[in-house]
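A single protein chain has been omitted; all remaining protein chains appear in their positions.
Which chain is which? They are A, B and C, in the order written, and residues in each are numbered from 1.
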Amino acid sequence: MHKIKTIEEAMGHIKDGMTLMIGGFLGTGTPETFIDALIERGVKDLTVIGNDTGFPDKGIGRLIVNKQVKKAIVSHIGTNPETGRQMNAGEIEVVLVPQGTLAEQVRAGGAGLGGILTPTGLGTIVEEGKQKVVVQGKTYLVEEPIRADVALLKGAKVDKKGNIYYNYAARNFNPLMAMAADLVIVEAETLVETGEIHPNEVMTPGIFVDMIVEGGK
Amino acid sequence: MHKIKTIEEAMGHIKDGMTLMIGGFLGTGTPETFIDALIERGVKDLTVIGNDTGFPDKGIGRLIVNKQVKKAIVSHIGTNPETGRQMNAGEIEVVLVPQGTLAEQVRAGGAGLGGILTPTGLGTIVEEGKQKVVVQGKTYLVEEPIRADVALLKGAKVDKKGNIYYNYAARNFNPLMAMAADLVIVEAETLVETGEIHPNEVMTPGIFVDMIVEGGK
Amino acid sequence: MDNIREIIAKRVAKELKDGDVVNLGIGLPTLVANYIPEGVDIILQSENGFVGMGPAPEAGKEEKDLVNAGGLNVTLMPGAAFFDSATSFAIIRGGHVAATVLGALQVDQKGNLANWMIPGKLVPGMGGAMDLVSGAKKVIVAMEHTAKGKAKILKECTLPLTAVAEVDLIITEMGVMAVKPEGLVLLEINPAYTVEDIKAATEAELIIADPLKDMTV
Partner (left out) sequence: MDNIREIIAKRVAKELKDGDVVNLGIGLPTLVANYIPEGVDIILQSENGFVGMGPAPEAGKEEKDLVNAGGLNVTLMPGAAFFDSATSFAIIRGGHVAATVLGALQVDQKGNLANWMIPGKLVPGMGGAMDLVSGAKKVIVAMEHTAKGKAKILKECTLPLTAVAEVDLIITEMGVMAVKPEGLVLLEINPAYTVEDIKAATEAELIIADPLKDMTV
């Protein structure tokens, strides 16, 4: 199982119209080298799932600015005015999801759960069209699992089996997305030998990771 | 916020009739020093939530043998014949839960979720009395959150703020239970200074931990 | 203007107790960290994935990946711990945050809050706000009393809600108001204003506490 690929090999799997999960929080923990490659390759009509649409020049936002995204499922778009502009112009569909709900939906997608029950969004427009369940006398929204064709992650250290160690706040959605896509590709800031990450300290087990590309920023 | 306590101070909070979550998997990762203290103090009518009832001489099993448990919520009892004997004699109530469901129920209890939807147990006696929800055309069981009065954990390294680092397979249910009880007490195999566990490598944030007792085995 | 923000931040700071885990929203709420009383040790949670957030670093000492939920560089306090977004919101939704402080576009006398969108105008998204407001033990709205002379404290919110009946306390430059079963109670007044001033600036029906205390900062 040789997982180390060139960026061309790895990004060649991403086709027009695919659904991508992209790790990161306002760009921190986003695999920017993959974003560069997607821009260069010009794949389009993407559905992107991530915490936010970053900034116009950072993170997922760059794909928006370059008009490669037809739908974004995110918790906020406030830091990237271009997303709001495209949304108001009807050029892009934006689904806004509470951040904690989005995290659980991605986790559920990877964990074989049919979803989770949350109080978040009750009585707001978030509840529209959703099932409700009463548990122990309290009402909860059913939030369904989410999966993607491809997850694009960034790790600070990645070993040759795909085990990932994240640095500080760059962790965010990355470990959740690692479980919830058919193809999982990680950008390794530093590629290390297997065993260099202590088995106790692996944050994403390599079994989730299909391809490793060396040379994240 | 001084969290370091003597075992007498900490165990003094555990009263007859309480519900306890106890970390560990067949005794690995179970705070045996706390079990010793509970046996010595003779608290009774406990409801115990854990992966299993260990062995007669190891883990949660020792509380069963000593007849301090009135109800056990666990995934199996096969390694402790005394649990089966007491169950058949009507001396103890045993609720058997699929292991993955139990893990998610504890997690949900700590995460403010109203429960999770799982396919596990569908069409078996596990589904009896439970709500079902159809999501994306598939049927799932609603499994409700579980909480406890007290969680008893064991950490390999614990710092003075209560941050915990677990060793190997001793992790198991401990990080989940840390979130799901009103009072959380950890047995520290090694008590270290704050900062000695790297912030990236903390497995249970100290904010969940109320009391630390030095001197686990 | 700055003086108004300072007054609000200082008064909010007095609500926080030693050992509290607190989430401060972007903008004015962030200032609260500057006014925590001596001897009070609060732990700041940052929803992008850590507890133990410290102030901004000195220029030139920024660490990559060490940013807050607004994308700004921060530092760490001793005992900090990082985690993924699912755990971050398990902390938030699960009631492990003692207090969340956030701004509002509107808040009403039933404790409803609107702070995430203005239909047809501004749709930045809810980010983590819906989870924070649903999950935190105490929800403190910290904001200027009016917006360009228009009341923000209403009988009933007209904008899309962030959460229903979750607000506990409203702190503005004019006073401190608590949402109680009997209605919105003015607990403290800034001596620079009269009760009539506040009533004129507030659309909600205000119940005046007796005695009405001075708001001291």
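Rule of thumb we're sticking to: contacts are C-beta pairs under 8 Å (C-beta built on N, C-alpha and C of every residue); 3 or more make two chains touch, one makes a residue touch a chain.
Quick caveat: nothing in here was measured; it's all calculated off a predicted structure.
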{"item": "For the chain not depicted, the shown chains it touches", "value": "A, B"}
{"item": "Of B:Thr19, B:Thr33 or B:Ser75, the residue in touch with the unshown chain", "value": "B:Ser75"}
{"item": "Among B:Thr19, B:Gln68 or B:Asn174, residue touching the chain not depicted", "value": "B:Asn174"}
{"item": "Residue among A:Ile49, A:Val133, A:Ala156 or A:Met179 touching the omitted chain", "value": "A:Met179"}
{"item": "Touching residues (missing chain, whole complex) on chain A", "value": "1, 107, 110-113, 159-161, 163, 179, 194-195, 199-200, 202, 205-208"}
{"item": "Chain not shown, touching residues in chain B", "value": "25-29, 51-52, 55, 74-79, 84, 87, 94, 96, 98-104, 106-107, 118-126, 156, 166-176, 203"}
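As a working rule, only the chains that are shown with their structure count from here on.
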{"item": "Per Cα centroids, the chain farthest from chain A", "value": "B"}
{"item": "Rounded Å distance, chain A centre to chain C centre (Cα mean)", "value": "29"}
{"item": "Whole-Å gap between the CA centroids of chain B and chain C", "value": "35"}
{"item": "Shared interface positions of chain C, touching two or more other chains", "value": "50, 82-83, 86, 89, 92-93, 134-135"}
{"item": "Multi-chain contact residues (two or more partners), chain B", "value": "111-113, 199-200"}
